[in-house]
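A single protein chain has been omitted from the complex, and every remaining protein chain is retained in its original position.
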Amino acid sequence: MTPPHPEAGARADVDAPAGGAVRPGARFTFLGPEGTFTEAALRQIPGVAESEVTASVSVISALAAVRSGAADYAMVPIENSVEGGVSATVDDVASGDDLQILAEVLVPISFVLVGRQGVRLEDVRRVTTHTHAWAQVRGWADAQLPQAEFTPAPSTAAGARLLLPQTTDDGPAIPAFDAAVCAPLVAEQTGLPVLAERIEDTAGAVTRFVLVGRPGPLPAPTGTDKTTLTVPLPNDHPGALLEILEQFSTRGINLSRIESRPTGTGLGQYFFSLDLEGHLAEERVQAALAALHRIFPGVRFLGSYPRAVEREVQVPGHMSDEAYRRGREWVRGLLRR
Amino acid sequence: MTPPHPEAGARADVDAPAGGAVRPGARFTFLGPEGTFTEAALRQIPGVAESEVTASVSVISALAAVRSGAADYAMVPIENSVEGGVSATVDDVASGDDLQILAEVLVPISFVLVGRQGVRLEDVRRVTTHTHAWAQVRGWADAQLPQAEFTPAPSTAAGARLLLPQTTDDGPAIPAFDAAVCAPLVAEQTGLPVLAERIEDTAGAVTRFVLVGRPGPLPAPTGTDKTTLTVPLPNDHPGALLEILEQFSTRGINLSRIESRPTGTGLGQYFFSLDLEGHLAEERVQAALAALHRIFPGVRFLGSYPRAVEREVQVPGHMSDEAYRRGREWVRGLLRR
Amino acid sequence: MTPPHPEAGARADVDAPAGGAVRPGARFTFLGPEGTFTEAALRQIPGVAESEVTASVSVISALAAVRSGAADYAMVPIENSVEGGVSATVDDVASGDDLQILAEVLVPISFVLVGRQGVRLEDVRRVTTHTHAWAQVRGWADAQLPQAEFTPAPSTAAGARLLLPQTTDDGPAIPAFDAAVCAPLVAEQTGLPVLAERIEDTAGAVTRFVLVGRPGPLPAPTGTDKTTLTVPLPNDHPGALLEILEQFSTRGINLSRIESRPTGTGLGQYFFSLDLEGHLAEERVQAALAALHRIFPGVRFLGSYPRAVEREVQVPGHMSDEAYRRGREWVRGLLRR
Partner (left out) sequence: MTPPHPEAGARADVDAPAGGAVRPGARFTFLGPEGTFTEAALRQIPGVAESEVTASVSVISALAAVRSGAADYAMVPIENSVEGGVSATVDDVASGDDLQILAEVLVPISFVLVGRQGVRLEDVRRVTTHTHAWAQVRGWADAQLPQAEFTPAPSTAAGARLLLPQTTDDGPAIPAFDAAVCAPLVAEQTGLPVLAERIEDTAGAVTRFVLVGRPGPLPAPTGTDKTTLTVPLPNDHPGALLEILEQFSTRGINLSRIESRPTGTGLGQYFFSLDLEGHLAEERVQAALAALHRIFPGVRFLGSYPRAVEREVQVPGHMSDEAYRRGREWVRGLLRR
């Protein structure tokens, strides 16, 4: 099994005494099917093992389940997922009913080759997996399985399940494939023999996932937090991005992610999705958000939550809450004299 | 059949007398399988009908084919694709051997429901398609096919092909599904009967694709061009994005797309992928690129090419080539006196 | 006499029902001697005619009189004065005890040539005045008084007084000069005959003066106000000016004057003196000042007061007090949920 990635999973204590804790008895869903990296991310959340968990067929349906109340929380990919869904997440949380991100989770992207019962690595001829996964092990496969023929599967987990013993009306049948590329979790869940591990061509890749719920109290600030926003642009106005960024830079706020995305309602209509380093409980973040709201009233707040990888946010002295308080007091003094 | 989207396909004349014309006898590939929207995009390129065309199993393998010379051009999604691959395109062109974008193509995202021979809409019970496509017709399906059960397929085209008459050793077999959701092109290619068209829940969605080749002469400027760049950030330095944007804004250059993307070589390592409005033949674009290269020597130029939807780029008078020439002449005069 | 300049003196109602009204029975001083343009500026203030008025020998002593309580208000030049003192004003209000600007006044700069009793223009041979004044009528003098010889005087008023009938121990003496260049006010005060008027080489010049008092309530906002600040730079840090300006530009605040000035306490030590368009009663001005105070805690507020020339300040919709209130309410709502 892949040992935990040194930087992965460092932070997922959403049931900590924070204001935004996961509710006991909560129901979870995730971008399925079973065995995906998304499920691996969800398993990092404390308390999930004892909770009701269902797989969703898409990011959109996972988030719809949370909005409708069919689930309380959904785990979905937000960056760099090998299984897709990233754009769907970014786009879907930007419209419809408000949602809130409660935690982010990192999962190392590592693949294993599982085989059907009795097959040895040197005997593998027919391999299946999702095309994205195949693309990421292509170098290894060319070197180690030059003779193998590839057939795409709907997902890595579905491909692996095709290796399990089949029974037809005519009795047991031999699986159509010898091996499948999948996440370590799938090997664990199916019990299929692992023929090779860590077969990914690029080592160290990590995918980010977020746990999404309905709007509610925020997780308490930890000093190493993120805040996610979407900012729809009223029209394709040239300086908009710069105007947005200046609201952050003039308040000493760093951005860790930014994407322009088409809104889907027409060509040339865009919104920005971004993560900033800081928590809404901080004055400088409040000031930046209030300023954004003045300029772009459609700005959407998607939550403040702890970073998966702790990295203390460096707040310049003149941007501290204390500095904000003093600046305000000074102005009030001028108005009172 | 879906009539052409009013904004789609407006520009794909890469074989125009421009410097960057598609070579006669060129070999093309695309993100397969057959019948995807990506293939529909490729078909908009003049001369493709008479050329050798192959499907690739992934964006990565399509681009690898171009790099290795196995193909001359690859059509891949760059924004908002219903079939995935967008992040793969953005990431893959940012590293490895240099590639060059020669054209962009828009395809309206519209779905049809095809049925197996003899099935009527009201009889449909078992539907298959890619999960992304299913998510986009969910509203229509809930209303029109409340009784139908959904099974995921590896792609929309593969799902549709499952409806074709099957032959087993025991003679003809009834397909396992009654209907499939797919692109109009698949219906055309398979001849399967169309039970319903324009069934997508959001009308007017359009996906952008790009035609990618090896580096070479640029398509001639048209006055309505785009330039694509990637800018790797040496380290996670806070003001980098602002510094990048200022290089454009101080030269009156508008950005039409920007994304921060993890590099895959380690957490916290990012690069920016962006489209600017203008052509490298313009002085202001040259000045901005030279400036970016000073600050971020790893900047990568991915091509200047005509916009799919013509929209003349408004260049402020003081940013015209003439203004650049005059400013330079003035400084030279000072140095000569 | 020079008719009032069309743009001059439009606003000086410091005794309006505003909070910052000139106190009844107040004592005034100005940059003397009598007859300067500064005195002309002071006379525009309502109520001055009935008040105690003294001339000061320098800007520094005028402001020292206000600080010590020897006077309540001082009129001093702030921009473009023909009689000097501008730098002294800008520098002096930037240090020492706090002062407050209550009004600005414009005076058209126009000169007359006064002669001693009985002299005709064509007989003028010996002229005196302050060198600054002489520089501004030089073109006229070269054309009209080619034969005249110039001798500098300590001020325009002092020069004119040398033309008055003198008495020595030996009886009446003939003045040493035939004519003097001075402000129209001096001609009025001395009764000396005016030989020529509007003799300045550049027509339409105007000088700005400010009425300075001790800190107290601000004049009420009029919709066409200015606010004056000084911002000492802690050290010669390169981006400081840009940082200051961004605090204004991100809040839609325009600057109408800016100067960098050496502090006098050492080479390379600078402060900025600036006027912004707006009143401290406005939220956007308060926000900008609070932000400046965070970054440069030595910032000094020198008053909000009506512009001499009314020009309504255009506040972008998203910078209005209402927009500020709404932005703040939105953030509070997020924190409360």
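As written, the chain order gives the labels A, B and C, with residue 1 at the start of each chain.
Please note the rule applied: a contact is a pair of C-beta atoms (placed from the backbone, for glycine too) under 8 Å apart; a residue touches a chain by one contact, two chains touch by 3 or more.
Note that the structure is predicted; figures quoted are calculated from it, not measured.
A.B. asks: What are the shown chains that the left-out chain touches?
C.D. replies: B, C
A.B. asks: In the whole complex, not just what's shown, which of C:F37, C:Y73 or C:W134 touches the removed chain?
C.D. replies: Touches the omitted chain: C:W134.
A.B. asks: Of the listed residues C:A65, C:V93, C:V112 or C:A153, which contacts the missing chain in the full complex?
C.D. replies: Checking the options C:A65, C:V93, C:V112 or C:A153, the one contacting the hidden chain is C:A153.
A.B. asks: In the full complex, which bits of chain B touch the chain not displayed? Write them out.
C.D. replies: 215-218, 243, 246-247, 249-250, 280-281, 286-287, 289-295, 297, 301, 318-319, 323-324, 326-328, 330-331, 334-335, 337
A.B. asks: Can you list, in ascending order, the chain C residues touching the missing chain?
C.D. replies: 7, 57-61, 79-81, 84, 86-88, 106, 130-132, 134-135, 138, 150, 152-155, 158, 202, 204-206, 236, 238-239, 241-242, 245-246, 249, 254-262, 264-268, 270, 309, 311
The rule we apply is simple: only the chains that are shown with their structure count from here on.
A.B. asks: Hey, what chains does chain A share as contacts with chain B?
C.D. replies: none
A.B. asks: Have a look at where chain A meets chain C and say same if over half of the interface residue numbers show up on both copies, different if under half do.
C.D. replies: Chain A and chain C contact each other through largely matching residue numbers.
A.B. asks: Rotation angle, chain B onto chain C: superpose the C-alpha atoms of these two copies and give the value as a multiple of 5 degrees.
C.D. replies: Rounded to 5 degrees, the superposing rotation is 180 degrees.
A.B. asks: Select the chain at the greatest separation from chain B, using centres from the mean of Cα atoms.
C.D. replies: C
A.B. asks: So the centre of each chain is just the mean of its C-alpha atoms; given that, what is the distance between chain A and chain B in Å?
C.D. replies: So the centre of chain A lies 24 Å away from the centre of chain B.
A.B. asks: Roughly how many whole angstrom separate the Cα centroids of chain B and chain C?
C.D. replies: Using C-alpha averages as centres, the distance is 63 Å.
A.B. asks: Where the CA atoms of chain A average out and where those of chain C average out, how many Å apart are those spots?
C.D. replies: 61
A.B. asks: Provide the list of chain C residues touching at least two other chains, using ranges where the numbers run on.
C.D. replies: Residues: none.
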